[in-house]
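Yeah, one chain of the complex is gone here, protein chain that is, but the others are all in their spots.
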Amino acid sequence: MKLHEYQAKEVLARFGVPVPRGRVARTPDEAEAIAKELGGRVVVKAQAHTGARGKAGGVKLAADPAEAKAHAANIIGMTLVTHQTGPQGLPVSSVLVEEAIDIEREIYLSVAIDNSPGMPVIIASAQGGMDIEEVAANTPDAIHKTWIDPACGFQPFQGRQLAFAVGLDGEHLNPASTLIGNLAKSFLDSDGSIVEINPLVVTKDGRLLAADAKFSIDESAEFRQQALAEQRDRSQEAEKELEAHDAGIQNYIKLDGNIGCLVNGAGLAMATLDAIKFAGGDAANFLDIGTANNPEAVVSALKIIGSDPDVKAVLINIFGGLARTDIIAEGAVQAINQGLVKQPVVVRLAGTNVEIGKQVLDDAGLDLGRADGFAEAARMAVEAAQNAKNAQNTQ
Amino acid sequence: MKLHEYQAKEVLARFGVPVPRGRVARTPDEAEAIAKELGGRVVVKAQAHTGARGKAGGVKLAADPAEAKAHAANIIGMTLVTHQTGPQGLPVSSVLVEEAIDIEREIYLSVAIDNSPGMPVIIASAQGGMDIEEVAANTPDAIHKTWIDPACGFQPFQGRQLAFAVGLDGEHLNPASTLIGNLAKSFLDSDGSIVEINPLVVTKDGRLLAADAKFSIDESAEFRQQALAEQRDRSQEAEKELEAHDAGIQNYIKLDGNIGCLVNGAGLAMATLDAIKFAGGDAANFLDIGTANNPEAVVSALKIIGSDPDVKAVLINIFGGLARTDIIAEGAVQAINQGLVKQPVVVRLAGTNVEIGKQVLDDAGLDLGRADGFAEAARMAVEAAQNAKNAQNTQ
Amino acid sequence: MGVLMDSNSRVVVQGFGGAGQREAKTSLAYGTQVVCGVTPGRGGQVIEGVPVLNTVREAVEQHGANVSLIFVPAPFAADAILEAADAEIPTAICITEGIPVLDMMRVKRALSTKVTRLIGPNCPGVINPAEQARAGIMPVDVYLPGNVGVISRSGTLVYEAVDQLTRLGIGQSGSVGVGGDPIIGTSQREALELFEADPDTAAVVLIGEIGGTAEQEAAEYVKQMSKPVVAFIGGATAPPGRRMGHAGAIIAGPAGTAAAKQQALREAGAEVVENPGEIGTTMQRVLKERGLA
Partner (left out) sequence: MGVLMDSNSRVVVQGFGGAGQREAKTSLAYGTQVVCGVTPGRGGQVIEGVPVLNTVREAVEQHGANVSLIFVPAPFAADAILEAADAEIPTAICITEGIPVLDMMRVKRALSTKVTRLIGPNCPGVINPAEQARAGIMPVDVYLPGNVGVISRSGTLVYEAVDQLTRLGIGQSGSVGVGGDPIIGTSQREALELFEADPDTAAVVLIGEIGGTAEQEAAEYVKQMSKPVVAFIGGATAPPGRRMGHAGAIIAGPAGTAAAKQQALREAGAEVVENPGEIGTTMQRVLKERGLA
């Protein structure tokens, strides 16, 4: 779960990481008032879950409160389109109004989970303000890492090590070490999955400030991060994905193809996208129904898939383990009988209770494509989609 | 550093360990007022750093506030003598006034450091209210232990395991497990060296309460436990030991013999007691001057030793490492010249700067016993003490 | 013999609720010794003929449990794994999904000095068809005793691979679902080591996924293996930057792509399958080529 920049900075500030003075505004008047408080030049920044906001017109410098108000009026309500958002863009309903900073240097700083040692890793680079993956690819020596061992927690030497590595020595050594320790603490205490300060700036007057910040929370830990979970901004998430989330569906992601997929298990669901590709088609979505053992979840999932105008055919690919194929079959029959899926449907059932599941389908007397094998099912779905498209084109 | 029972209970309560309702009183009137507040039978408990207070008349049951006041009047100002305090006893300047509890069962519970694994150990026994060392010696199976791994911290299963082991199941399971977790947290967050609840009682009305509690803080961690360190009650510590502490002397403990000792290093200081014993004498104190490399600390130490009326002879046994023998020698000469040590003095110097140290003693022209060997020095000191005693007896 | 499970395995089910009871029943019917369940506070009950205890220690002391199968809900699962480790259970298999990553971080660090091997979490478990020993949630009907080991991050892809093998008459020595979470107890590489050491295994199917570098680490070990490995990497066609269910399945850097993983495995000598429908037929060919069929 992602936080907005202003929310991320609130968390950081609470843990003692210095951030520019500023506040969020939801109206141009509020933006003007905040700019007055800050008493000088300010930056007005669109709050949306994407990077590269500047290029898209989402970040503006204002010389005075009046200009801040004008910028806010332009930005609030806009749809921000960047290479990260896709063509549909993201709505902007608030701006962060902050003191403008005179930048001396830009540093990169982040904390994330490193799977292999199973520990959080703190990453720093003197090449701040840039895409860190590019820096890592082009100049790996410019990336400095240290891991937080849960047996002893973050240690001050780790902060010093990184500070020296990115050239924050002299008067900056102690503030930088402390800042890095506080950043680590904010990550651990908030169940972070990633926190990134890019750039961390050294200002011309010698301060260290987190000029931009991203903070994502581990969704599995939301049960103990209530205050952060409540900050979720649903406007930043795709409507159908939210609908799926609310229906208790494990994971739904909209894709570009025309074959709607209902699969159990993330691995099989990914492999289903691959199999469709191999059969010459493209999936319209990724949907992991998980182990939801009730027909209602299946009905909800098929409703989401069936109502997607891009979907020309539906592939239900279930290998039952904890999930029972008979329950999936029941849900599928209900959804089709309720008219929620008008597209051709291919069903492949295997695993737990497969004989009962198949019987359910047989008994329903519906016109379904049926397959036993995985590749075969994918082929049939691609063919059905192609036929449906052709039929549509000839109409 | 030890806390009083009422202070220990304040810490425990802050971490969610249930304690009886009550407060500390420093006057009989206060005791009466608290008893009124509690509205019923109360216990009035002398606050002093010793166990076995009940037998010594330091714990009294009061049926009403008037009786509580009377008990408090008797207890406040008394000197509590138990087998733990020695014959001099400890002064009592306050009482804890608590609700009287109807006890169903008594449990033992503590947390301490287990050196060998290097982890805190939580100890529980169904045989509460008794001396745990006796229980351990007689019925080791009645002692249950679990260790807190710093890599993951206390885990709820550990609380359940101990709760089941001491018979706190059924309705008590969850409160007991939570209590044990909170106890562990209080220990870790306070830099405890030992925290002991003995007994933890199950009341007749089904509550779990820490009826008595001891809490000691790691003195090395006082720098980060300021609030607790400020609760130190100096009246509970021997005057000379405090004096030594204030003079920056590593460790001074008064003992029963007549040979005053000034040694560097705890190990050598203990071995010096042993060597004196082997030579037929008894040490008047344990004193580790540590690595204090200034003559003033030596002067302070010899002042404390010299003013002890039990001391008939003084043994200075120094093996210099970080500590420099010449500085010790200088301090010794100053103290003797200032008349702070009138008893006969035996000096044994070895190690760092020993030649300079010996020269300092030579130059001072004092009447000192001098030895190179350890056993020899002990023998000489015992002899000197014996001679001094004989001389005194014949006066 | 076999990997992690055999006829001497005595399974305790931690979190003996609906799913735990259902899977225990399936395992018992399969022929596995499910000796008890553990649900704190429910000690003394007997459910479906299986005694319920309060602690894992009791399961070890009273029933000789040596495998723990964990269904405890995510917020309490780390505690359950650590309880199994405290009781010195040799193998703990955690089915639970959605355990907070920082909980697993602490668990993994604590296990570094314990005897317990953790499989999972967020995994389908372990099965040995020849000895009817099952600790997991996998459907039993698709398995056939044989000499191919199957390793996967994903549960349903284990079943899929096994199904393809069985339909071709190729049996399995066992399957190990290592789990789809960012931090897991046993890596793909370690699972390969187990099958390499198992005399009943002749070849291994390794099913990886986009994201992370675990497949590259496994590939390093494939180089020194005596047994052939058929590998598939799921998510080759997934769009980058989206979290596809498994927390691992987000492409992070060039090492996380299917192409990078496929290349590492190919260079290590594994047979890499690109079409997930061809896992079984590829293994059939490899076994024939090596004279192992």
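Note that the chains take the letters A, B and C in the order they are written out, and that residue 1 is the start of every chain.
Rule of thumb we're sticking to: contacts are C-beta pairs under 8 Å (C-beta built on N, C-alpha and C of every residue); 3 or more make two chains touch, one makes a residue touch a chain.
These numbers were taken from a predicted model, which means no experiment stands behind them.
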item: Hidden partner chain, touching residue among B:Gly22, B:Pro150, B:Pro199 or B:Pro344; value: B:Pro150
item: Sole contact to the chain not displayed, among B:Glu106, B:Asp288 or B:Glu330; value: B:Asp288
item: Interface residues of chain A (partner: the chain not displayed); value: 146, 149, 151-153, 155-158, 160-161, 164, 169-170, 173
item: Residues of chain C in contact with the chain not shown; value: 112-113
item: Interface residues of chain B (partner: the chain not displayed); value: 84, 113, 115-116, 118-120, 133, 136-137, 149-151, 188, 191, 193, 218, 220-221, 223-224, 250-251, 253, 255-256, 263-278, 283, 286, 288, 319-322, 350-352, 354, 373-376, 378
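The rule is short, and it goes like this: only the chains that are shown with their structure count from here on.
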item: Where chain A and chain C are represented by their mean Cα positions, the distance between them in whole Å; value: 28
item: Centre-to-centre distance between chain C and chain B (centres being mean Cα positions), rounded to whole Å; value: 54
item: Chain A: positions in contact with at least two other chains; value: 150-151
item: Residues of chain C whose C-beta touches two or more other chains; value: 106, 109
